[in-house]
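For this view, one protein chain was removed and the others were kept in their places.
For clarity, chains are labelled A, B and C in written order, and residue numbers in each chain start from 1.
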Amino acid sequence: MLLIACPHCGNRPETEFRCGGQAHIARPTDPAALDDAAWSEHLFVRANPRGVHAERWCHVHGCGRWFNALRDTVSDRFIETYPAGAEPSRSPDLQTRA
Amino acid sequence: MRRFSLSSLLSESLRGHQGWGRQWRDPQPKPAYDVVIVGGGGHGLATAYYLATVHGITNVAVLEKGWIGGGNTGRNTTIIRSNYLYDESAALYEHALKLWEGLSQELNYNVMFSQRGVLMLAHNIHDVQSFKRHVYANRLNGIDNEWLSKEECKAFCPPIDISGTLRYPVLGGALQRRAGTARHDAVAWGYARGADARGVDIIQNCEVKGIRRDASGAAIGVETTRGYIGAGRIGVVAAGHTSTVMAMADVRMPLESYPLQALVSEPVKPVFPCVVMSNAVHAYISQSDKGELVIGAGTDQYTSYSQQGGLHITTHTLDAICEVFPQFTRMRMLRSWGGIVDVTPDRSPIIGKTPVPNLFVNCGWGTGGFKATPGSGHVFAHTLAKAEPHPINAPFTLDRFRTGRLIDEAAAAAVAH
Amino acid sequence: MAQPFRLSRGGRIDRTRPIRFTFNGRDVHGFQGDTVASALLAEGRHLVGRSFKYHRPRGILSHGSDEPSALLSVDRGPGRIDPNNRASVVEARDGLKTRSQNHWPSLEHDIGAVNDLLSPVFVAGFYYKTFMWPRKFWDKVYEPFIRAAAGLGKAPTEADPDRYANRHAHCDVLVVGAGPAGLAAALAAARTGKRVILADEQAEPGGALLHETRAEIDGRPASDWLAATLADLDARENVILLSRTTVFGYYNHNHVAMAERVTDHLPNASGTAPRERLWQVRAAEVVLAGGSHERPLVFADNDRPGILLAESVRVFVNRYGVAPGRRIVFATSGASAYTAALDAKAAGLHVALVDLRPEADCGPELRQLRAAGVEVLTGHTVIGSKGAKRVTGLLVAPVGSDGRCGGHRLLPCDCVGMSGGWTPAVHLFSQSRGKLVYDAELDAFVPGTSAQAERSAGSAKGTYDLAACLGEGYAAGAAAAGSAERRAFTATPTATGFLPVRAMPTDANPTKIRAFVDFQNDVTAKDIKLAVREGFHSIEHVKRYTTTGMATDQGKTSNMNALGIVAGQLDKALPGVGTTTFRPPYTPVTFGALVGPARHALFDPIRTTPIHGWAEAHGALFENVALWRRAWYFPKPGEDMHAAVARECAAVREGVGIFDASTLGKIEIVGPDAAEFMNRLYINPWLKLEPGRCRYGLMLKEDGYILDDGVVARVAPDCFHVTTTTGGAARVLAHMEDYLQTEWPDLQVFLTSTTEQWAVIALQGPKARAVIAPLVEGIDLSPEAFPHMAMRTGTICGVPIRLFRVSFTGELGFEINVPADQARAVWEAVYAAGEPYGITPYGTETMHVLRAEKGYIIVGQETDGTVTPDDVGLAGMIAKAKKDFVGKRSLSRPDVVAAGRKQLVGLVTEDPKRVLDEGAQIVADTDQPIPMTMLGHVTSSYWSPNCGRSIAMALVADGRALQGSTLHVTTPEGFISVTVVDPVFLDPKGERINA
Partner (left out) sequence: MLEARYRTARALPLARTALPEGQRSGILIQPAVAEGRFSLRVRDPAAAAGGLPLDRPINTLAGDDRCWIARLGPDEWLIGTAEAEADHRAAAVAADLAGRAHALVDVSHRNVGIDVSGARAAVALNAGCPLDLGEAAFPAGSATRTLLGKAEIVLIRRPGDAPRYRVECWRSFATYVHGFLTEAALGAGPEGRVRPQ
């Protein structure tokens, strides 16, 4: 069970959270303007890096707030957590790590 | 290839088994192959085997970064069934099941395919409706599946509690009698031995680090820890690592890789005759030939390559097992482990072409790929040989996520109301 | 009370407290403090089991949790029988009934031992090479035979009467293992005042100090130091000291799992105490001081009962006052066995020692042992053992530096203590994903780079000298607690060092002998060599092919020997073969401990409504819907479900029915941007809905498929009362919060779940208004003032309500939203007021029938996560003017607009009495070959009392165009014909709603 630092509540056990997958995918402001391929990309294609991943978490059984995290998917170590809408202090290496 | 048989075994036993040679060679990589398969799991090895046996393409290499069968092939709970709802999935998994039925003889390697039956328990009215939908659809697709009353469930699998006092009482079940389990390692080894005997090079400890493309963008070879290897066609069959490998060719995949855990109990004398799955309480269980209860847990909620999940996933699974089988609380967990499963948005696999010429992919099997191993290898071999999908894998394209023609078994089965 | 092998003095047993239990039905006597193993040995019993494959006679190998062979079934009373207990771990107590396993008809005479004769055939992996012909024989003959032969003990068959507990705990320093290093670590950490947990798997903390009769620490006997240290720790409030507690799992972020055995050792446990407790500890720092395991020697027939690990001989002598034999030969390749020999000699036993090491390589221990009068043969190998069900002699021979063996010599004995060196217990470190490194000096893998906040100390990291262990432990504990304190200990030097040996040199034909590596799984050195010959070179492959290390001891005694043999075969250094990754658990853990209290009523919450008690009292049967238990139907005496539902249906259509709809999800959506928020989430328009009016809303996931539906009332310009499906409540709220917080944080909207604030009493039927009219105040119920799809606030029976005029039946209907704690009283008042009108309680089944008669869909029944609004005929709800809403873009994907999608239709059977199966499949042509083309499936199907016939709804490919045509539907007996119709079966103009 991971230990996750909620930006509002501090370190809390993973069971209080829900993971929302890759972060920083903004919903297109005009979905109708996207062709099928671009819309499919928005809906389905995800970074799946072996390494640092920016992802969304919700402290659903806590303060109820969504926030973002950088986590290394190899070690499962959190590098940082930060509020929704904010940018991480370091940019996630969105390239997959070989 | 030295044939395995009772007589060869007996004659070897008289001379201390000194005559058995390697089951597959340990070749140096050649500069180039007609086909290079990235990933030496069951699916990759089966692909190589069928390339050689069905299509006569033997100038093939299987590149495995560790040891063959060391990924999800050797880490799953070995359930084999074909009672899928949609025509596309049913055809694919039934194709595999038919190959399973003759696989030991085909490979001359006992993969211990055991048709003990898979019983899926219904715990609420929604389950009943959903399972009957499966039963009817399967029958019209020529796949055996039958509805059992709860008393028939109990008769088929005596450890089941049908007293009605459970939190979610058993209302009945859907039974596929031809379904069952197999010995996972043997599948990898059997395919490896068969492919090797026909000239396929199985190269272990060889990690792919890059995919080389020519000016037109077509894939022409792979950079590996053992040097560059040219390839006429490349088939990526890397399960949880598919996103990483495909990124080497700048292809982004609709995949996420999750930890999936499983566990076994200490071995006991035969007590559990079949496979039981219970979607409502999230449990599945069987007993191995060795006597261990084999129990599958769920995925963790986050992507990870650690092959390690949380304890709460295990405890939730055992909650469910002990709810349906309360007599097992005194059994002990002997070993637990994790795999990395690659999951697509509709939880069905992707088998076919990619936007990169000469690069093909077979991935997205999620939590259920083992059962498809022979069928997956068979149709992917066809795809690689012909550069066109086999009719069975034609619907499982990457493009379906654009068109919306998804094959979403889970959505069809599990919506509460 | 004959205990012929009990020494007259010594040991930590309490000789004033005799105990008695049984083994295979015969009484065994022992003392408080014995394990089952030590008590059996005191009786002179070595044969206690049969091996997994060859059914070889097996005895007790070890004194601890690494025991591979002595596995017993233990019976602690009715329902408390379980298999595969290690005799060396089970504490002896009055009343236990123990039995040996895996034999028939008896332990002494086991038919299965015929496998031993067939062992030349039954080599590693033999089953992959045979049992393939004839094909059908696998399922019917071979596999049942293999299964019956495999397995160890018998699984429990009865429900377990014991209780299991769970405890989450946090500490600053968790110390694993209360041996010298762990105790010193705990002491150092405790002195800082930090929260410390010290857990040890044994009944008594102390580890190796419990059998240390020779050494002194800081000038006093080790046992005195132990007692003083424990007293010190016990007195500190910041320390939790747990015995009988195995740390078995090291998970992410220092989440450590431990199993505490609370009552198994007590003859009369309190009725409520749990049997076991799972501790889930989140530790800031962990000190791993779990000790090390001794390696057996690999030589021919090294598995005979009476052959133990050397240190275990020492433990039985010193800690339990038991002689495992009177004439003991120690066979070793290292120094520690000399101490065991000294202690055995001191206990008055006949002792000899054989050391593989040449004389020159031995340390001071050699001189010391010879001085004690013990014959020591250095430079000797073990060729094999003699005996059958008990060792009677050890065959040894001198061995030269070239590996050639000299003349054999038989050393008669009734016990052998063997030692092939030591392996640090790095399991937990490896589980933490720390990197192991091979230390050639120690011939062992030891902790290298850490992945988590932990450190190892003592023999768990290859430090074997007592004083060094203490100092290292102390430093580790202090550092873990953030202190720089160090302490030096003085202690009697420990005899350490060994010559790594994989298999003992022998002059025998290696293909003719069996030298066991994995005792439980019967894996021999030649099995491992065979695997290597066949190309299995990774240790993981060897493990899987031979099953070495896969038994219940998970290779604690066998792993290094197996690894060494593989390396030797491949002529590689040990690390080149790789090491296995250790996985939880360290030792087997009961499912019960892992499940804890989550059994029976606590498995999953059973949610019930405030009306539940009333429904129970009125004979309702219930169905599970998500976590809820809902009233299904209310049979009267003698009625079956069909009759009850028919009566309930008729009552609603003709009079009035009362229904508990409390489980519907409810969300209060409040804020100036509430309407805009609704507009973005639902497919239909909300901006112009007037306060006091309701609208049926449909929402999609972003992929365009229906997520949920429900009636929504606008309470005020900035307030909506949203309802969801029962099962969808949490999902919908989460969906809304996600969009609100992450996509539209600028919207001023707040979401509050009111599912359980409001109970919902539905009154449906032409007489509904008449029933509630006398009870309602503050609301004009007239059709003009309170039309269909309106909502008003007022009171009923004086209780404030939100009264909805809505209908899920097609009848005049009201849904009374009433505060939950007053719902039962209101329900009863309404019911009383309705009695003159024949008010009838109805359940979910009738609700389903009534809505199906009207063609209303249920999300999750007509839809399944792949269904769009158009598929169920609701495309008309989509607000044309809205540029966007969640899911809109996906509705124009090519396959979603293509022809051939499955559309909602009604079906009627030719035989009106025939009710279709829900889930039945539909075809156009029954003569087509299999696989058939399926057009769709039946989503809902009922006997409709009001239509006087069966009705069904179905999703059928291009179904709306097929109205009037005949299709064919599966039944258990074959196909039957149906006609496609409009899915509204009753009152198609919707007039009844305005009754």
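By definition in this document, contacts are C-beta pairs under 8 Å (C-beta built on N, C-alpha and C of every residue); 3 or more make two chains touch, one makes a residue touch a chain.
If you're wondering where the values come from, they're calculated on a predicted model, not measured in any experiment.
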Displayed chains contacted by the hidden chain, counting the whole assembly: A, C
Residue among C:Arg15, C:His170 or C:His408 that touches the chain left out of view: C:His170
Residue touching the undisplayed chain, where the options are C:Glu108, C:Glu375, C:Asp780 or C:Asp821: C:Asp821
Listed residues C:Leu41, C:Val90 or C:Leu230, member touching the removed chain: C:Leu230
Absent chain, residues of chain A that touch it: 1, 8-9, 12-13, 15-16, 61-65
Chain C residues that touch the omitted chain in the full complex: 32-33, 91, 163-170, 195, 203-205, 230, 234, 240-245, 260-262, 265-266, 270, 272-274, 277, 280, 282, 596-598, 601-602, 604-610, 627-628, 668, 670-672, 748, 750, 752-758, 795, 797-800, 819-822, 824-825
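What we mean here is this: only the chains that are shown with their structure count from here on.
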Contact-richer chain pair (by C-beta pairs counted) among B-C and A-C: B-C
CA centroid of chain A to CA centroid of chain C, Å: 28
Separation of chain B from chain C, taking each centre as the mean of its C-alpha atoms, in whole Å: 22
Two or more partner chains touched - positions in chain C: 251-252, 255, 280, 433, 703, 890, 893-894
Residues within chain B bordering two or more other chains: 306, 308, 310-311, 345, 402-403
Chain A - residues contacting chain B, complex: 1-2, 14-15, 18-19, 21, 36-37, 40-41, 43-50, 53, 55, 71, 73-76, 95-98
Complex interface listing, chain A residues touching chain C: 1-3, 13, 18, 20, 26-27, 30-32, 34, 36, 39-40, 43, 56, 58, 60, 64-66, 75-76, 84-85
Sites on chain C touched by chain A in the complex: 251-255, 280, 282, 433, 451, 702-703, 734, 737-738, 741-743, 745, 883-884, 888-890, 892-894
